[in-house]
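Just one protein chain is left out here, and the rest sit where they should.
As written, the chains take the letters A and B, and residue 1 is the first residue of each chain.
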Amino acid sequence: MATLGEIAAVSGTRLQGGDRSAVITGVASLDRAESGQLSFLIHPRYQHYLSTTRAAAVILSPNDAAVCPVPTLIADNPHVAYARAATLFEPVAEAHEGFHPTAWVHPTAQIAADAWIGPHCTVEAGAIIEAGVQIGPHCVVGEQAIIGEASRLVAQVTICHRVRLGRRVLVHPGAVIGSDGFGLALEQDRRWLKVPQLGSVQIGDDVEIGANTTIDRGALEDTVIEDGAKLDNQIQVAHNVRIGAHSALAGCVGIAGSVRIGRHCMLGGGVGVAGHLTIADRVQVTGMSLVTQSITQAGVYSSGLAVEPNRLWNKISARLRRLDELFRRLTALERTIKRQDGSV
Amino acid sequence: MATLGEIAAVSGTRLQGGDRSAVITGVASLDRAESGQLSFLIHPRYQHYLSTTRAAAVILSPNDAAVCPVPTLIADNPHVAYARAATLFEPVAEAHEGFHPTAWVHPTAQIAADAWIGPHCTVEAGAIIEAGVQIGPHCVVGEQAIIGEASRLVAQVTICHRVRLGRRVLVHPGAVIGSDGFGLALEQDRRWLKVPQLGSVQIGDDVEIGANTTIDRGALEDTVIEDGAKLDNQIQVAHNVRIGAHSALAGCVGIAGSVRIGRHCMLGGGVGVAGHLTIADRVQVTGMSLVTQSITQAGVYSSGLAVEPNRLWNKISARLRRLDELFRRLTALERTIKRQDGSV
Partner (left out) sequence: MATLGEIAAVSGTRLQGGDRSAVITGVASLDRAESGQLSFLIHPRYQHYLSTTRAAAVILSPNDAAVCPVPTLIADNPHVAYARAATLFEPVAEAHEGFHPTAWVHPTAQIAADAWIGPHCTVEAGAIIEAGVQIGPHCVVGEQAIIGEASRLVAQVTICHRVRLGRRVLVHPGAVIGSDGFGLALEQDRRWLKVPQLGSVQIGDDVEIGANTTIDRGALEDTVIEDGAKLDNQIQVAHNVRIGAHSALAGCVGIAGSVRIGRHCMLGGGVGVAGHLTIADRVQVTGMSLVTQSITQAGVYSSGLAVEPNRLWNKISARLRRLDELFRRLTALERTIKRQDGSV
C-alpha cells in the first residue's frame, strides 16, 4: 500500500487530477484495474483500454494524459516510472542475517556480518561473501569465489571456484556460473582430450542472470559479463566470451567460445552466435537468428524465417533446394533473350 | 509381474489366443521380447517384426491381430492400452510419509499428514503441501507456495514464492517455476531498470513439467499452464504466458512474454514463439520453426529447413541472399518477352 503522493515521488512523475493522500492498494493492467489500484499505459497496443479504465490513477506519457478519465501520473518515460512505482508493491522480502542452521560454511570463508546464508547452502573454503548479500536456499559458493555487496542468489544457484560477482548482482534459480568450458583437443586416434579450463568468470555490477542459464569459465583468461548486462533464462555463454555493458540477451540464446559482444546490444530469443566473432555496440539481432560473421555496424540483423502452413512450406523448402538451378536457368534464359534481341 | 488377465483388465484390451493366468515378467519391444514378456505394436514402422516375435503376448490393433503369431491383447488405441499396461511393470516407488530428518520445514508451513518431504528439502513460511504429495530430494518450496494433492516434485525442483500447483502435477529435476520474468525498462542513459515481477504462476491439474524447464512468474497477472498440458525438458516459458489445456510442448521450446497458446496444441522441439501472439486451439508447429505472427486457424505450420551437404547449402544460402535480385531479373525478362511477343 502506498499513497498517490508517495508513488509520484518514487516514480518521478507529476500527479494530475488526483489527491496525494489517496491510498493505492495494488497494481493492475488498464482493463483489469479496480478502484484503489494503480495502472499504466506503456505500449500503444493497450491505449484503447484507457477511456474505460477504472484504475485509481494511471502512469502515462504527457500525450496520453489528455484523454485519461482518471487521475494521471505523468512521465516522459512511463515504463521507467512504472518500474519504480511497482517497487512499492513488491512483497517485502524479509532481510535475514547470519547463517541458517542447515547451511554449511567452511571455517575459512569470510562472511559479512549482515549477509545471509540460507537453508542447505554450501560455502566453500576461502569464499568471500560481502555486505548485504542474500543467499537463498540450496546455493553452492565454491572455493575462493567472491559474491559482491548486496548481491542475491535466489535459490539452487551454483557459483564455481574463483568466480567473482560484482555488486547488486541478481542470479535466478538453477543458474550455473563458472562451469568448465567445452575445450577439447583431438588426439591422433580421434579421441577427445580435455583441455584444462584455467580461467574463471567475472561478473560486473548490476548484472541479472536468469534461471538455468550457464556461463562457462575461461580456458585461460576469464569469461566476462560487464556491468548492467541482463541475461534471461536458459542462456548458454561459452568460455572466454565477453558481453558488453548494458547488453540484454533474451531466453535460450547460445554464445559460442571467445565471442565479444558490444555494449547496449540486444539479442532476441534463441539467437546463436558462432565462435570467435566480434559484435559491435548497439547491435540488435532478432529472434532465432544465426550470426556467423562479425558485425561491425550498429543496426538490426535477422535470419529467422516465420512459419507458413506446412504444405506451402514443404513446397518452398523443396524449391529452395533447387535455388542454384533456378539462378542458372534464369541466366541461360537471359542469354537466349539477349541473343534473340540481337537476332531480331 | 502380472498375469495376462490382469494386463487385459488394466489396459482395457481383449485377450485372444492366450491363457489369462499366464505370468508376464516384463515388457520389451517386438524384436527383443523373450518368452514371458509383453510387447506391443503401435507404429507401422515396427510391423515387420510382428511375424517373428517371441513375445508372450502383443498389444495391437484389431487389424494387426490377424497376422500375429502369438496371443494378442486387442485395443482400438494400442498406444493408450500399452501405457496403461506398462504401469504394472513400473518399479513401485515406495510411498513415504512425514519429513526426512535432513529436510527443513518452516513452522508456519502446512504439510498434509500423508505427504512426504524428502532429504535436504526446504519448505518456506506459509507454504501448503496437500495430501499425498511426494517431494523428492533437494527441492525448494517457496513462501506461500501451494503444492496440490498427489503432486510430485522429483528432485532439485525450485518452486518460488506464491506459485500454485494443481493436483497430480509431476515436476522433473532441475525445473524452476516462478522465477522473475525478464522485465526491463530502458532508462534515458540506456541502462536497464528492472521491472518488479508482481504476478505468480498457476499450474493446473495433471500437468507434467520436464527437467530443467523454466516458467517465469507474471509481471502483473499470473503465468498460467492449464490442466493436462505437458512440457518436455529445457523449455523456457516467459512471463504472462498462458498455455492451453492438453497442449504438448517438446524439448527446447521457447515462448516469449504474454503469448497465449490454445488447447490441444503441439509444438515440436526447439520451436520459438515471439511475444504477445495468440495461437489458436489445435495448432501444430513442427520442430525448430519460428512463429512471429498470431495463428488463428488450426493446422500444421512450419519454417524449419532441413540439412543439405554443406557445399550445396553454401551455394543455396549465397543464392538466397540474392533472391530479391532474382525476382527483379525475372520480372524484367518477362517484360522483354512480352514486348517481343507484341513486336513479333
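A few remarks follow.
Criterion: a contact is a pair of C-beta atoms (placed from the backbone, for glycine too) under 8 Å apart; a residue touches a chain by one contact, two chains touch by 3 or more.
Computed from a prediction, not measured in an experiment: that's the story for all the values here.
Screening B:His138, B:His161, B:Arg217 or B:Arg260 against the full complex identifies B:His138 as the residue touching the chain left out.
Only one residue from A:Asp180, A:Asp205 or A:Asp324 touches the chain missing from this view: A:Asp180.
From the options B:Pro71, B:Gly126, B:Gly251 or B:Gly299, the residue with contact to the chain not on display is B:Gly251. Touching the omitted chain from chain B are residues 27-29, 32, 45, 77, 79-80, 82-84, 86-87, 89-91, 100-102, 118-120, 136-138, 154-156, 170, 172-174, 206, 208, 210-212, 228, 230, 232-234, 246, 248, 250-252, 264, 269-270, 287-288, 304-310, 313-314, 317, 320-321, 323-324, 326-327, 330, 333-334, 337, 340-341, 344. Interface with the hidden chain, as seen from chain A, comprises residues 102, 104, 120, 122, 124, 138, 140, 142, 156, 158, 160-162, 174, 176, 179-180, 182-188, 190-196, 198, 212, 214, 216, 220-221, 234, 236, 238, 252, 254, 256, 270, 272, 274, 276, 285-286, 289-293, 295, 299-303, 305-306, 308, 312, 315-316, 319-320, 322-323, 326, 329-330, 333, 336-337, 340, 343-344.
Assume only the chains that are shown with their structure count from here on.
Inter-chain spacing, taken between the CA centroids of chain A and chain B, is 25 Å.
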